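Only one structure is covered here, and it is reproduced in the block below.
The complex is shown incomplete by one protein chain, all other protein chains being positioned as in the whole.
Labels run A and B following the written order; every chain starts at residue 1.
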Amino acid sequence: MNAPIIAVKGVHKIFKTRGNTPLSVLQDVNLSIAEGEFVTFIGPSGCGKTTLLRLIADLEEITSGAIDVKEKTPKQARLDRDYGYVFQSPVLYEWRTVEQNVLLPLEVMQVPKSEREPRAQQMLALVGLKEFTRHYPWQLSGGMQQRVSIARALSFSPSILLMDEPFGALDEITREQLQLELLNIQNTLKTSILFVTHSIPEAVFLSTRTIVMSPRPGRIQEIIEIDLPRPRTVETRELSKFFELSTRVRESLRTMGAH
Amino acid sequence: MGAQPMTRLNALVLVGALCVLAGLFSPWVTISTENSLTPIASSVGLEQIENASWAQFLLVAMLFFVLSGTLLRPLVMALLVILLSLGGACIALIVLKYARAQGLTGLAQYGFWLVLVGELLITMGVVGRLATMPSSDRVTQALQKYIPPMVVPPIIFLIWESVIDGLRVPMAFFPSISDILSVLLTSSAVLWKDSLHTFFQQMFFGYVLGALVGLGLAMMIALSPFLRRGFLPLATAFSSIPVVGLAPVLGRAFGIDWESKAVVAAIVTFFPIVINVVQGLTAVQSLQMDLMQSYAANRWEIFRKLRFPHALPYFFSALKITSIVSLISVIVAEFLIPGPPQGLGQRISLSARSGRYDITFAAIAFASVFGILFYSLMALLERVFAPWHSSSRTKKK
Partner (left out) sequence: MGRFKTVVPLVVVLLVLFLLGYPIAFLLAYPQAKNRFEDPTQWTQRTIYALPPVMLASSQLQFGSEADLQNGLLIHDDTPVKFGYQVEDDGIRISKSLSIIPLVVPTPNEGLKDGQNRVFHVSTAAPNRPVYLDGKLLKNSYEAPPEKPDSQRTVFTFSDSSGVFIFRGEWLQLSKDYTLNGDSLVLHEPPPLWLELRSEPDWARPLRITGDYAWANDETLVFREPPPAHSELLLAESLIFWAERLQGSNDGVNRLFSFRHGKIVVNDPLRQIYVNDQLLSEDAYQVVDFARGTILLKDAPKRESRVWTSQYAIYDRPLCGATIWDCVLSLPQQPMPLPHQIIERVPAFLTRYDFQSERNVWRQIFYTMEGTLVSLLLGTFFGALFAILFVFYLPLERAFLPWVIASQTVPIIALVPVLILVLANLGIPIQTSRWPTALIGGYLSFFPITIGLTKGLRSVDPLKLDLMQSYAATRAQELLKLRLFAALPYLFPSLKIGATVSLLGALISETETSNAKGLGFAIIGQVQAGNVADLWVLFLITAAMGIIIVSLLGWLEKLVAPWVRNL
């Protein structure tokens, strides 16, 4: 059995606030993620899902406990550029063209110059934006911008992709389109993906496992295996299994208050 | 809280301490400037300055304290060290003055400079440490915010005074702090009279005039889209004009007395007020307008209940800016309009020309104080009349 690509062990996260009592955002979180998985995190506001993602990405400090990313500390994983992060908003740099935005991580990581452009082109082709390389971000729609941000996150071929509600600001139609594209990408690149969402159908459609988290303090409430057939297609949404799993997730969310 | 002692020897503090040690046992002052050929031979160390041996003891004791440093809580330690090192620099300066009083009028030697620089390095090192250490409680955070800026003026004054005194810079070249202070003490009556003339008669009058006229015109412009399109590009253009260039013309038109300078102040105040108030009256969010219209309010009510209150923060913001600008403009106008020798601007110009820089700086100090007071007055008025004005917060990252 392979070692998990990400192991979260007894992690607590406490935020110190001014003057008031400290806020416990995550409490005793334990989790193991295998390579190639697509794991979604779902839960109401304040359940710490974004914080967990940021802890794995070494964008926040763990209060106690440990996280192993590819058997390294999050900091080391960050320094080794093992993951790509996709934020809720595209966070494109307005002064760079689409292509230049995708090139950004390659420049920072000092990838050899001869490799940079081919990779960027490849990623943009993957997300279907090959004709827009010279455009500026404000000239693209929200969905297209988010695709650029995904291309950028993948441009340096990280083994892990961390995505924080990337499709939250988009309309339903675009969202479903992008979901399919994301799955295709994962199929091609075999990336492990951690995905935070608010949407139950999205969680069920995309993931191999859905982790339901509850708030105050944030912890894992339930882990639901999504054993829908792969590769997922448009028809997958119409399966009765899909409906069942969605209901399970919904139930889990609804009974949160009783615990 | 971390148990790191505050005075863990970072490089600056170490170097500083070494400097102080070295300086304590080196020559401090040459006997007189005439013996410039063999300065070292005719210079005098700390021990030889009468009554100054206590300084030696004190400084050595302070060094000990600084270098030990695990006894107290790091924060208190830091504050103490800052005070002590600044104090040490002061002591060095005092000793120098002692020496002067005893007839040692030559240049200060490297002993003095070593001690001075050493103490200041220690100060800077500790302040730097204080500012960057991770903080969790409010007291530490407040100190981190206020101590660094508060340290800057004493350091600047110490360096200024030491350079002027130590290098025997003549007053005609550049005044020392003590020169300026003595002027402030002796001639403050004259400077006060100048300030009244400049400030109350010229600046204030023009400022109020400009603000009132600007307010009136802004209301008219806001009500008429035609006027808005005509005026706004002009007004932004006007903000790039050196209005003070009009001063000579106004001096001809209104005479060389106070009226012309008041007009300068009025003009300088007028434009920013107009721009800001027009913006405040018109940049009302469309949703807020929709709300008013859903109440079927007429134009006057909309003005009174929505536009005018909305514009108040803009008005006060402009008042604050122009309070400073109009003061500066009046002073410069006094440079450019050769009038009766009254007023801070004239004082500055005249004293600079005759080499009395100490008076110049004293006058500038008066002007600054007035400026700050006036600005604060406007800020206070803003808090009274437009307390809802939100200031933007930038995250320090």
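Convention: contacts are C-beta pairs under 8 Å (C-beta built on N, C-alpha and C of every residue); 3 or more make two chains touch, one makes a residue touch a chain.
Keep in mind the model is a prediction, meaning the values are calculated, not measured.
A.B. asks: I'd like the shown chains that the missing chain touches, ordered by label.
C.D. replies: A, B
A.B. asks: Just one of A:Tyr85, A:Phe167 or A:Phe195 touches the chain that is missing; which is it?
C.D. replies: Candidates A:Tyr85, A:Phe167 or A:Phe195; residue touching the omitted chain: A:Tyr85.
A.B. asks: Can you say which of B:Ala101, B:Ala131, B:Leu167 or B:Leu291 touches the chain missing from this structure?
C.D. replies: B:Ala131
A.B. asks: Using the touch definition from the top, which of B:Leu104, B:Leu246 or B:Leu319 touches the missing chain?
C.D. replies: Looking across B:Leu104, B:Leu246 or B:Leu319, the contact with the absent chain belongs to B:Leu246.
A.B. asks: Contact with the hidden chain only, please: which chain B residues?
C.D. replies: 127-128, 130-132, 144-145, 148-149, 151-153, 172-174, 226-231, 233-234, 237, 239-242, 244-246, 248-249, 251-255, 324, 327-328, 331-332, 335-336, 338, 344-345, 348-349, 352-353, 355, 357, 360-361, 363-364, 367-368, 371-372, 375, 394-397
A.B. asks: Which positions on chain A touch the chain that was left off?
C.D. replies: Residues 57-59, 78-81, 83-85, 87, 89, 91, 93-95, 104-105, 107-109, 136, 138 of chain A touch the chain that is not shown.
Heads up, the rule we're going with is that only the chains that are shown with their structure count from here on.
A.B. asks: Using the average of all C-alpha atoms in each chain as its centre, how far is it in Å between chain A and chain B?
C.D. replies: 50
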